[in-house]
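Here the complex is missing a single protein chain, while all its other protein chains stay put.
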Amino acid sequence: MTEAMHEPPRSRSTLDHALYVLRDNPVTLIAFAMFALLLFMALFGPLVAPYDPLASNTDVALKPPSAAHWFGTDNLGRDVFSRVLVAARLDLMISIAAVALSFIVGSVLGAAAGYWGGWIDTVLGRLLDTIMAFPLFVLAMGIVAALGNSVENIIYATAIINTPFYARLVRAEVNIRRNAGFAQAAKLAGNSDLRVLAFHIFPNALPPMMVQVSLNLGWSILNAAGLSFIGLGVRPPTAEWGVMVAEGANFIVSGEWWVALFPGLALMFAVFTFNLLGDGLRDIVDPRQRT
Amino acid sequence: MTRSNSRRDFLKLSGASIGAASLPFLKYMPAQAADDVIVAVMGQTINSLDLHRTGTNRPSYQVAVNCYDRLISFGTKKTPDGGLSYDYSVLEPELAESWTTSADGLTLTFKLKSDAVFQDGAPVTAEDVKWSFDRAVSAGGFPTVQMKAGGLLRPDQFLVEDEKTFVIKLDRASKLTLPDLAVPVPFILNSKLAKSKATADDPWAMEFVHKNTIGSGAYKVIRWDPGQQLVYERNDSWKGGPLPGIKRLVLREVPSQATRRALIERGDVQVSFNIPNKDASELGGKTKVFSTPIENSIYVVGVNYKFEPFQDPDVRKALAYAIPYAEIFKAAAYERGSPMWGGDGKIETIDWPQKSPYSTDMEKAKAHLEKSAFAKGFEVPFSISLGQTDWMEPTALLIQESLGKLGVKCAIEKIPSANWRTASLVEKRLALHLEGFGGWLNYPCYYFFWAYKHGHLFNSSNYKNDEIEKLVDETLHMPTDDPSYAPKVKRMFEIAFEDLPRIPLWQPALNVATHGAKGYEYWFHRQLDARKLAKG
Partner (left out) sequence: MSGRLRAISLRILQAVPVVIGVVVISFVLTRALPGDPAVYFAGPAADEASIAQIRKELGLDRSWPEQFAIYVGALLSGDLGKSLSTGQPVLSDLATRLPASLELTLVSLLLACAIAIPLGVLAATRPGSWIDHLCRILVTAGVSLPTFFTGVVLIYVFYYLLGFAPSPLGRLDFIYIAPPATTGFYLIDAAIVGDWSTWAAALRQLVLPATTLALFTLAPIARMTRAAMLSALSADFIRTARAAGLRGRTVLFAYAFRNALLPVVTTLGMVFSFMLGANVLVEKVFAWPGVGSYAVEALVVSDYAAVQGFVLAMALLFVALNLLIDLIYSLIDPRIGFSAQ
């Protein structure tokens, strides 16, 4: 919104451009539709689910998909379809919370480093290098193992390994603009450093960051799934796609493919959506990349 | 396609590979490999060839079994499913030819086999036995604890009478001593070779034995790639028993359970050790599954007395009546092993484990809870081990659901394997948890010694009952044919079922699948004993 203050004509053209891109790029349009479906699952999943996702019934354990259980049942006889639906909310929450957290922390750190430079920049740069030098998945594992496997800790771990990407991005964007004309002008107009940074310079970093956000959302879901595979996922009996795939993976060879396949497809669907969305957003915010 | 190609190439080239004999190993297994080599897989990893070493994990105990001899061993019997099992009631010679016990039971004298030799050709002497026993009681950690169980505490108890005669002096006579000599721990090493590798810092040659097998046992380890594989080769001069039917055993470590199942089903490996209950209940056709109930072992729900509501006997009973036993046995055990619930309440034998008098009855559960001070229910964390999720997770989930109906809310907490022992057994701080102790020595008093005596390792519930303390102390070393033994043991069972610090679920089974191998034998130590394995 603040962006509009400086470049008023652009907002309209951005909208036009977005519409143009959507029309021109059916894949992005589909991605938005898929995203809407995901949101629907997250918001209304528990209402639409035909069964209680936590209710076990060992009499119908490991039954293949049928009219009663569309996606079959798992080893405790829980309805896989209901669990897949209900899990959407938690999975989206984990990824959105993790990305939001890394977005905020990364932005603050990156903006400070990019704007003031000096020792802040140096220290932060080395710190980020250090985190990046860790094998990221193993770092996440270590954090969750050390703090205990709760949803919050999975979010923190994912946020920590994502933060350097945002911080670097913001630092670069802020750094090249800190002496730009509009920033100088804003400063001369009596705005404080913080104000100039937050409302004048930082918004310019938003478009590339949005792309990063949507790519990271998918990556965060995969990361949580990987943690589940090692056994460091959310606590049972909570339905979560990664846990379901990880547990179901043991049933594939014995022929009960549906236990892993459907949550796997849901997971893939979500990550796929976020990735396509990221690609599409890139096309919208950065027209130079499309010619 | 690729498969048959590789076998063909392998046959074609095995003739040419003699040139590679200068390498420590041929590029391929020799051509006769197909007939007398067995490939086995397991999910765990072997971290040492020396059981006495600090930090040696459980799966590594099999090296002590397969590559070393003890003085004596247990006999073998047939199991109902056509497999083999060790026989706790029979003691057999291994390195000892014969042994005698003095009238007061305090002196044990062993005559060693005259022709027994170590793998380097040196004869096995009483000196070697003494050195090995000294090592076991001095090493610290698990071996020392296990020796202590049999009354073997100090080096001065072990005497060399002559080259082939070894004597043990006991502080008190105990029925546990002889069986304790047949567990994997008191294995006999080649002391001369070991001493030549010992240093001032390492008087017991731990470093050398960690990587080399220097015994007189049925096999020797010819290759060990930690985290990947172990290759055993038959010791043709073994005197401890009939020679194994195979020349080599290749033991591969495959962490993924799905992969292991695929391998055994396709017959690419001949033995898959310790398979999940689910696989055991499903594998069939050419794959043969042996499910042996583990002696002296029960999976239980631990109810910690440190946690206030559990100090109330009615709460514990409410729990015992609320557990959906049959569902758990179906979903977690896949009906492998034996149910340990729904007994008639009469304790007639001293067989352990035996069925508890409890079964699922929500009405009784509610009645008991209402009688207690926690009629409205309470919240409690329910802890399970990350390393044993295959049975713990479904069990915990079903119990959680059922307790929820009583108003008892549990949050399931998965604890990493490294922390599990600390939390459950050492600190004993888990309020509600699952536990699966099994005693190596098959006596009920031995089980109670570990699992019901106050402060003892597997008493994860902080249970303390003065009568149990007394009964265990009295029965532990008492011969089982003593007329007062059975009544005392039955009394212990009674108290245990009444007090319920451990709510029995079922007796687990050890599942092993074979595909083209025979001669698998179940042992109380639950590791692969390869000495009777053969192809076919």
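When the chains are written out, they are named A and B in that same order, and each has its own residue count from 1.
Following the convention adopted for this analysis, a contact is a pair of C-beta atoms (placed from the backbone, for glycine too) under 8 Å apart; a residue touches a chain by one contact, two chains touch by 3 or more.
In this text the structure is predicted, and so the values were computed from the model without any measurement.
Within the set A:L76, A:A112 or A:L136, the residue that contacts the chain not displayed is A:L136. Of the residues in subunit B, those that touch the hidden partner chain are 1-3, 6-7, 9-10, 13, 23, 25-29, 33, 39, 41, 45, 47-48, 53-58, 140-146, 149, 210, 225-229, 250, 252-256, 258-259, 262-263, 265-266, 268-269, 386-387, 415-419, 421-422, 426, 450, 457.
Although one chain is hidden here, its contacts on subunit A can still be listed: residues 24-27, 126-127, 129-130, 132-139, 141-143, 145-148, 218, 222, 225-226, 229-231, 242, 245-246, 249, 252-253, 257, 260, 264, 267-269, 271-272, 275-276, 279, 288-291.
Keep in mind that, in the parts below, only the chains that are shown with their structure count from here on.
Residues 54-56, 58, 61, 75-77, 145, 148-149, 231-232, 235-237, 249-250, 252-254 of subunit A are the ones touching subunit B in the complex.
Remark: subunit B residues 257-259, 261-262, 265, 276, 278-279, 282, 327, 330-331, 386, 389, 393-394, 396-398, 400-401, 411-414, 416 touch subunit A in the complex.
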